[in-house]
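Removed: one protein chain of the complex. Kept in place: all other protein chains.
Here is chain A:
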Amino acid sequence: MASQPNGTSTDWPGRYYHIDQVLNTPGPRTDPAFLAGDGVKTFLRNQAKILVIGAGGLGCEILANLALTGFKDIHVIDMDTIDISNLNRQFLFRQKDVGQPKATVAAEFIMKRVPGVKVTPYFGKIQDKDDDYYLQFNLIICGLDSVEARRWMNATLVNLVDPENPESLKPMIDGGTEGFKGQARVILPTITSCYECSLDMLNKPTAFPICTIANTPRLPEHCIEWASVLEWPRVHGDKKMDTDDPDHIGWLYKIAAARAAEFKIEGVTWSLTQGVVKNIIPAIASTNAIIAAACCNEAFKIATSSAAYLNNYFMLIGTDGIYSYTFEHEKRDDCPVCGGEALEMTISSEMTIEQLIETLVEKQDIQIKKPSLSTPTKQIYLQAPPQLEKATRPNLEKKVSELVPPGGEVTVTATTLPFSLSLRISYST
């Protein structure tokens, strides 16, 4: 049965009438290597194995599209459970599913709705899985809302590439949305620009100056920051703020509203309070549908060679008409993941190690939280374990120029990232 081009016994005549029109014949922009007909159908329906990261707003859409286009062996990873605020767009979930793992509920729904498709869920983290796990897939589609998780996945897939073994190159298709905006891209690890290469394209999160928050609030957001950043620790001491706890949000809201009244600022609401402290990003079904469809379409074209695929970045803005921009994002030679060259950094000879660390956290194309620093010969500052942190702590106050010669290299690592960054330091003064 496995050799049937039309898949398993659950298929019925006419099932693939629509899809087969593009699998039976090439088009003007189809690669000559395309195996029109049974060859490509057998691969798609009986052999291809695809991994979906995330079963949320994009993930639900991705799973449904993949199943309808004929992928039969789909795996999905998600560490979250279903929340009521997911139901306006994550269409595989219902009210009764709130609290259940997304991956499991999504997998069951797809298998029930689309006969003959096997969806294997994993309720957990991508970091739980090893290289062998990722090596079993032909393609990986990411529908994540976390930058950190995407960086991890991207670096893992770049590291997986073994030049001796072409099978080790796993195309990664990445989608992301925010309100009416979104992007879809095709990453061929080590060949095209990678996720890390484009880190500087991310929107910088708005940070309000602490002085404004403490003294001269003008915006409702300033009042909310005052409540969460200054008042919460002052009143509650070490008690951790839980942004999912309605009582905590309620408290912050009341404090922020009183502050706003004092400064005659309008617009502090429950919803805004929650939005600011949880850093909520607006999300709607339609944008997710567009981006997920674009991602799945690329997966389909790559898996079947039925048409040229995206090279390599599609950006969409839907607030004023439908504006999109398709372009080739370029690989960075000094990308810490796929570039191979050290990142040149010119600093003042007065800069301390502590200041350098601050710069690494903030710089748009680096953004490494809690970095540990070392040179080829010595450890400069290590975030962990505690003994080493303590031993290297005195270096924080030292000048970089005391520890690193001009043109010297500093290696930056962080536990959250499966790669290290090399900096070549030069001094401006």
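Criterion: a residue touches a chain if its C-beta (ideal position, glycine included) is under 8 Å from a C-beta of that chain, and two chains touch if they have at least 3 such contacts; residues count from 1.
Please note the rule applied: contacts and distances are computed from a predicted model.
One chain of the complex is hidden; its UniProt record names it "NEDD8-activating enzyme E1 regulatory subunit", one of "NEDD8-activating enzyme E1 regulatory subunit", "tRNA methyltransferas-like protein", "Actin- protein 4" or "Ubiquitin-related modifier 1 homolog". In the complete complex, the hidden chain is touched by one of A:S146, A:S271, A:Q364 or A:T415, namely A:S271.
Among A:G124, A:G250 or A:G340, the one in contact with the hidden chain is A:G250.
The missing chain, though absent from the display, is touched by one residue of A:L310, A:C338, A:I357 or A:L403; that residue is A:L310. From the options A:A289, A:L343 or A:I425, the residue with contact to the chain not on display is A:A289. Mapped onto chain A, the footprint of the missing chain covers residues 12-19, 21-22, 25-29, 61, 64-65, 68-69, 84-85, 87-89, 91, 94-95, 113-115, 179-180, 184, 209, 211-212, 215-216, 218, 246, 249-250, 253-254, 257-258, 260-261, 263-266, 269-271, 274-275, 280-294, 296-298, 300-301, 307-310, 314, 316, 318-322, 324, 326.
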